[in-house]
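A selection of the complex's chains, in situ.
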Amino acid sequence: MKIKNGAEYIESLRKIRPVIYYKGEKIEDVTRHAATAPHMRSAAMTYALASHDKYKDIATATSHLTGRTISRFTHVHQGIEDLIKKIKFLRVLGQKTGTCFQRCVGLDGINATYSVVYEIDQELGTDYFERFKKWLIRIQDENLMVVGAMTDPKGDRSKGPADQPDPDQYVHVVERREDGIVIRGAKLHMTGAVNSHEILLMPTAAMDERSKDYAIVCAVPVDAPGITMIFGRQASDDRRDRRERIDSGKPVFGAVGGEAVIAFEDVFVPTERVFMDGETEFTGMLVYRFAAHHRANYGACKTGLMDVLTGAVSYLTQIQGTARGSHVKDKITEMIHLCETLYCSSIACSAEGWPTPSGAYMVDTMLANVCKQNVTRYHFEVARLAVDLAGGFLATLPSQYDLESEDVGHLVKKYFSGVAGIPTEYRMKIARLIEAMTGGTALIESMHGAGSPQAQRIMIFREGKIDQKIKLAKALVGIPVKKDSPKKQ
Amino acid sequence: MKIKNGAEYIESLRKIRPVIYYKGEKIEDVTRHAATAPHMRSAAMTYALASHDKYKDIATATSHLTGRTISRFTHVHQGIEDLIKKIKFLRVLGQKTGTCFQRCVGLDGINATYSVVYEIDQELGTDYFERFKKWLIRIQDENLMVVGAMTDPKGDRSKGPADQPDPDQYVHVVERREDGIVIRGAKLHMTGAVNSHEILLMPTAAMDERSKDYAIVCAVPVDAPGITMIFGRQASDDRRDRRERIDSGKPVFGAVGGEAVIAFEDVFVPTERVFMDGETEFTGMLVYRFAAHHRANYGACKTGLMDVLTGAVSYLTQIQGTARGSHVKDKITEMIHLCETLYCSSIACSAEGWPTPSGAYMVDTMLANVCKQNVTRYHFEVARLAVDLAGGFLATLPSQYDLESEDVGHLVKKYFSGVAGIPTEYRMKIARLIEAMTGGTALIESMHGAGSPQAQRIMIFREGKIDQKIKLAKALVGIPVKKDSPKKQ
């Protein structure tokens, strides 16, 4: 691994020059800008743990391509053990950053692409797999951060790509040259984009025959000409003054992933970086595998966040004098219960993993969809319980400026204190942490990241094997099962 | 009514000089300061509707003390019709402001105090009721805004007032003079305090014999010497630049009530403004009546907010092209269902209202507690559904600066558009409205305002008439009911 730790990662970012806007202005250095630096620090944790004795085993892997030690975030899963170690690594990262660390999306893109392009080549005689491996070995060796870019803007959602009034609502090829292709469009909600090295583009949905130009998989560096990023706003994103470190809730790491729009205004991609071009019949499989991997991960990172939230609330009840209340214990029990229920699905879909023809391991797709579906419910409920136990002062707490004010600081210290001996500042810090982790952006991301709830429900119904279940019921009451006339719903 | 409309209300605030701090600095004019003005405008709506033909009937009442037309927010409920009209008025105000309009807390304080001090006088021969009526007539005639001040800081919550290491954790009398009393302490989470005229202080809980100095009800003007307010932070409270009107989500009105700490550092209260002083045996009744009224109201104002949220999400699905999806309709149905379930409890506890000895009407206390308990569940769930239907771009949307930027404005307009013909700006405005109404502060207030969830559960259990219910069960299976040995749990 060329990049061996957090410091080297940060250094590496300073050498590239992506075009990034935020609040109408250009960001010159993402590693130092108040808006982007906290997110970059979360990603840096993925690099840091790789050299940490305690975590090395889960944070790294041995490349099946080169035999070299690589970051697990660049690894193609070679078995169930890999899938489970990844889950454990993600939970630890969630615990240590209390937020999104952004590298899953690239990892899942790599794994989905690897297995699918192998099958394209097998069926169609193309050579995407070799191209992709070459690119991947570089990613592994240099330990680059890749943003998996899937979600298109979609414009009018009642219409597909080919029927949009504006064809650019889905990324597509606008020109084909001898040495490559030119693409146009945009990808939204790009987690970690501003502090990544590479973009791996994938189609956002299964494409039909009419949408060949939209069936594109390719890789581009973040600073390729024609690329512009716009960094999105987050709840309370202006609390970044030095005297608002407490008020930010998370003085070191960001909230959520730090998402950006990536606009591609006629970006050239050389042939060796193109991994799918027009094979519409494989787009569904690609999206599906990516989504399954990504949904599996949400039950790992989010449980890390819930661990933090449970700890924060437990501590707060201790320093407020309410920890012994039976309803307090019961609600904390419920937080843990929901968190571990979620974790079960990440572990289970990994334990039930299976090898694709390429050798890359997939998670069980039913259980992975179940996992993400529960994230969209439980994260809100855990947050609701945290807010319940923390108390109403979360919503009315004065600022750090007031805490430190000569005029009113004594009042804040006095009237926001808890049990004797604990500094008011501790109580405020924890309150702000809970505020940051339960409000707005944090929960919205849980709802929609890796696909909105309805997307999972469609898959759960489809994979539900209704016909087999009907046979079970018929057998129990003695209704004849006609074997050769499967009924379709 | 001296103050007849919103403009006169705003004018009246400019004539008083409360001491208010925010982010470490003094606010000189609450009507113009970016942090407080939006909240003041919500309160102004309560004045504005009183002169509006369509709403006059629910917005005003006839004083039973003077026979004059007064704001409903200064009225002592004289019957069930009053209680129901109030509920309807609150829902309209919620619909028109999308937030807290702050005057309930004073109204509920007035109603609770009125009925309780009447009973104190009856029992103990005191003359609090006359004092209170005199004060109230002035409030009604001048149409002043009153902040009902109940919640004390409480310090170590495992200890009562008399056992706190710091006696000031509950407001108490520190000196008794011939002409009045001197009080010290603080009240937290004071909704609307910074744009009120008067403070009506009440004890925060039932007091025992040892806490006579804490059993105080009295009124003080907001700018009395010794009073200092500190205005709390809210989620995304820095989005107040003119070029962030969209990003604020609510360009006119605030989020929640604009809560403040009110510190009382040896404030003198003249005798004619003291309505309870040491009658600990009546504190429980006062708190209970205040809480019941206040809890009843939450099912009215919050349903107004949910109406806005339902409308916002419905519109968003229309302009995104998803409105016809069956799961979309089902989730909107659920939002409406939860909203109306909540409304039912506000109507029901009013329809089951009953007269206190003073003639002031109380709501049914069981049903009022049930109402608030459901607020603490349904508001989160309605918000969750709104976030689900709105889509992930709520969390990643670029700023208004970017929308208006010469460099990237065209990208924002293009890639955040929806169905043809609708300006991207509309979609952004609605998204930001939903963001503001579903994140952080908005929901935390719903959880804890008018009492935390556990407070309602205690009342629900207490009022559950378990013994009577046991008799019903015994009767059905033929177990003898011993009439004169009631079993206590």
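Note that the chains are named A and B in the order they appear, and that numbering of residues resets to 1 at the start of each chain.
Operating definition for what follows: contacts are C-beta pairs under 8 Å (C-beta built on N, C-alpha and C of every residue); 3 or more make two chains touch, one makes a residue touch a chain.
Because the structure is predicted, anything quoted here is derived from the model rather than measured.
Q: Please state how many copies of the single repeated sequence make up the complete complex in this structure file, given that 2 appear here.
A: Total copies of the sequence across the whole complex: 4.
Criterion: only the chains that are shown with their structure count from here on.
Q: Indicate the whole-number Å distance between the mean C-alpha point of chain A and the mean C-alpha point of chain B.
A: Chain centres of chain A and chain B, defined by C-alpha means, are spaced 38 Å apart.
Q: Give the list of chain A residues in touch with chain B in this complex.
A: 21-26, 151, 153, 155-159, 165-166, 168-169, 186, 188-189, 228, 230-239, 243, 247, 256, 259-261, 263, 320-322, 324-325, 327, 376, 380, 384, 387-388, 391-399, 401-402, 404-405, 407-408, 411-412, 414-420, 435, 438-441, 443-445, 447-449, 452-454, 457
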